[in-house]
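One structure is given below, encoded as structure tokens.
Missing here is one protein chain; the remaining ones are kept as they sit in the complex.
In this document, chain identifiers A and B correspond to the written order of the chains, with residue numbering beginning at 1 in each.
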Amino acid sequence: METKYLTEFYHLPEFKNLDGYRKNGGYIQLTKALLMQPQAIIDEVKASGLRGRGGAGFSTGMKWGFLPKNNEPRYLLCNADEGEPGTFKDRMMMEKAPHQLIEGMIISAFAIGSKKSYIYVRGEYEESITTLLTAIQEAYKAGLLGKNILGSGFDHDMDVYRGAGAYICGEETGMISSLEGLKGQPKLKPPFPAVQGFLKKPTIVNNVETLAAVKYILRDGAQGYRKYGTEKSAGTKLFSLSGNVNKPGNYEVPLAYPLKDMINILGGGIKNGKKLKAVIPGGSSAPVMTAEEVERATLDYECLAQMGTMLGSGAIIVIDDSKCMVECLANLTHFYRHESCGQCTPCREGTGWLEKIVHSILSGNGRMEDIDLLIKVADNMKGKTICALSDAAALPVLSFVTKFRDEFEYFVQHGKSKVKGTAYKTPNYIADKGHAHA
Amino acid sequence: MLKCTINGVELEVKEGTSIIQAMFDNHQKIAHYCWHPGLSIAGVCRLCMVEIEGNPRLQIACNTVVTEGMNINNTSSKVQEAVKWGLDFHLINHPLDCPICDQAGECGLQDQYMEFGQYTSEMAEPKQKKRKVVDLGPTIVLDSERCILCSRCVRFTDEVSKTNELGIFNRGDHAEIGTHDGKKLDNRYSLNTVDICPVGALTSKDFRFKQRAWYLKDSDTICNGCSTGCNVKVYFNKEGLFRVKPRFNAEVNGHWMCDDGRNTYKFVNKEARLEKSQEYKNGAWNVTGAAGAVTKSFSKLLASAQPEEIGLVLTGQLTNEEYESILNTFTNTLKTKNIYHWKSPETEKNNFDGLLIRADKNPNTNGLLAAFKKHGISSTWTDLEAKLNSKQIKNLVVIGPENIAVYKDIETQVNLFTKASNLMYFTSAQVAALKASQNIQSVTLIPLKTFIEKSGSFTNHAGKVQAFKKVTTIVSDALNVNEVAQLLAGQEIKLQFVPTENLFIAENLRPDQVRLELRKKNEFFFNKG
Partner (left out) sequence: MSVNYKTVVQKPADKQWYLLGIATGLAITMKHLLKNLFNKKDMITLNYPEQKYDYSNRFKGNHILTVKKDGAIRCTACMLCATNCPADCITITASEHPSAEVEKYPISYEIDMLRCVFCGYCEEACPVDAIRLGPEWQTPGLNGAEFNYDIKHLAYRASLKGGVQSVVDDKERSKSGI
């Protein structure tokens, strides 16, 4: 069963508006928070065990703790550049409950002492942007933003920044570069954003879901929040279920929910009565899991890490047994080649190389050594670059090739798919180079 | 000071030093492209991988600061494998242009491949195609395919020249270096980007296809283009000088030099030089004997003349040693004080562009002024004009400039000099203005050596004395001013004949054409044979 915690009132259309939101308990926590000591909020968040919901799963309270303890201006950035293929939870949160995010952000900003925050929204999310802008205007009118919020003496301004459609701008330093008006390219670390980020000032970047959850931690206290999930993976999480299931969509469940229940109960089982073949559990960057692994997996950071994959952004992509894994990988490698920012050599050249190898296998010109070459190339892209895009491109390749090697070998030997029994037809998005590399 | 261990060697480094800098200072080999000591850190080539004890992940040496007790290693098999793959990623889309690439022979990719790579590439797919022979500006040609996107040139225009012309456009493996719309890479330091380009992506239009790198020898010297006195390296072979590149000197020019300074090699080459002494007699120019003998013959003339009848004109383009000896001869032996400083029109302006270029285009104005002070000379140019007009100075010795292009007033001044009844004009350059002059009486032109052909020292604008050594000989018959001074003082000196390395190259002919000419002359021999 779903645990509606963050999404409790999402079914109400008026939850979008300030009035509707206030009717359902909105902005009460903000009033409460503004009377607290900022450090107490940080400690509470730390105690709740809230981990970043954007992909890396780093402890939010700890991240806030890295900020220098001085009066330097600092920024809070909300990462709503939801670019990970398969993820669509932030979009729902922004469209259904913009005030939930805004409240969470004001509380967080108060906790870290930031006077200015930005919501960096993915460029394609037209509706999210308009909803957010309206909500922010409402909040300004109601005195929830701007000078002297609710008479507390705390000033805060909020702005929405629209991305231009680059996957890499979802990486926190890439996002900062983009926000600064530069080319969206990740920056070298160190210095970390908490020390030197947006405009060379201390900056905290958090995901939409993370910031929204802050309000609930204050409402229920750290212990109340810890009611859900496990010791190390506390709280609930939104999962975007997609692929070959009967009922795709966003589902909120406590962490450590069994993956097979997610697919079979919440997702209503595999579409058209086919059999489950593989699952990508955390967005396209996460290593793929086989059907047997799915049986054992629970949806929390530790279990999935133990199984060699990751929770990531919580995008569960279900693949049934009628799909050719070589073609699936071709799709992914194309995506990463297209989205590599081109800064670091291993990623810039490696993503292209991976795509070329997979396509030469698909086109029937593959060599047996290409399969091992894929592993070698991916292996050497891992952990060698500024940001994690190179790893994100390499991990699916490694898992696809090792777990479904027979399908790759069959393709090389016979020039056609083992599952489909047909040769590969180049899809339009790749054949039409003009579009793909525009 | 921090203690650390690099490849088993214990070192002490300053706080805040990056690992790559520490390794560089201690002559340890480390592969790198994007790091340049004069630029900010980009950390994009991912080649300078090192293993740090206690850290499971390899780190890049350029962005990691040395901490106390750090144990660093870049010779382990893990690092070597990473570097090998890093190189392979650089090379998979790099075209095999080496035969026609100007950088071949001094290319970072070639060097690092021989040093750290030495593998067979497994890339079987077609390479990425990009633009070739792109005209970036008046000085530079870009080849995008060869570019490895290290961003050194972009950072140079952003941080050093501050002109911001270059940028990286597009993403991923179709990213390219380029200029913004309608803009050209056109600044006075543009050619530094060619120097720092680790591959042959940026090539200099001036040097393009002139020579292969391995046909050139290099030698250190000081640029004589202006009073900054940049430390440079000149590249030359038997056919002459081909290019000038900067040499690191933190106190003078850092890693850079200006584009104007790179043209200084041109007036040194044979085409621009006076090769034999010439004499104007009976309305015609004739080639006379050896320069030494001609100069010697003047010593008697000067010795017999009254000290007031003798004059000397100097420019700020000679070495300190030469000033000393020539002033010694004129003040002590010939007992004259008629010594004048010929200034180029901008000598006294103290313009400075903030980086390297100064208005005074003479490398050694400060040295000349110091020598004048030492010998108590305080004459003015109007003095000379008056004395020449009143025919008081009859025998005038002029030591003309090497870099004649910056002496824009040469025509007026030459017309002034020719008023002397006996003009000895020592010059390394051909003086067209003198040949065109109408009212010449008795003029002798004697070839001089340029700064490339002699050893000495220049005192730069800040009073820093920089010594340099002889690079090569271009004109055998030319004298240096030390020799001139000794000869004019009537001393017996033995002039050594230094053959040039390009004896067989007659003027304006390629070596092969010369060979052809020589063959034709020897026709009888072949006919008989």
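Everything below uses one rule, namely that a contact is a pair of C-beta atoms (placed from the backbone, for glycine too) under 8 Å apart; a residue touches a chain by one contact, two chains touch by 3 or more.
From a predicted model like this one, the values you see are computed outputs, not experimental measurements.
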item: Omitted chain's touching partners, listed by label; value: B
item: Among B:R57, B:K162, B:H180 or B:R212, residue touching the chain not depicted; value: B:R212
item: Hidden partner chain, touching residue among B:V9, B:I100, B:A432 or B:A462; value: B:I100
item: Chain not shown: contacting residue from B:V9, B:V133 or B:A436; value: B:V133
item: Touching residues (missing chain, whole complex) on chain B; value: 93, 95-100, 126-127, 132-133, 208-210, 212, 214-215, 510-512, 515-516, 519-520, 522-523, 525-527
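In the analysis below, only the chains that are shown with their structure count from here on.
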item: Centre-of-Cα separation between chain B and chain A, whole angstrom; value: 56
item: Chain B-facing residues of chain A, complex; value: 166, 168, 183, 188, 190, 337-346, 348-353, 356-357, 360, 367, 369-370, 373, 376, 380, 383-386, 437
item: Residue numbers on chain B that touch chain A, as the complex places them; value: 41-47, 49, 57-58, 63, 81-82, 85-86, 89-90, 92-93, 122-126, 128, 148-149, 167-168, 170-175
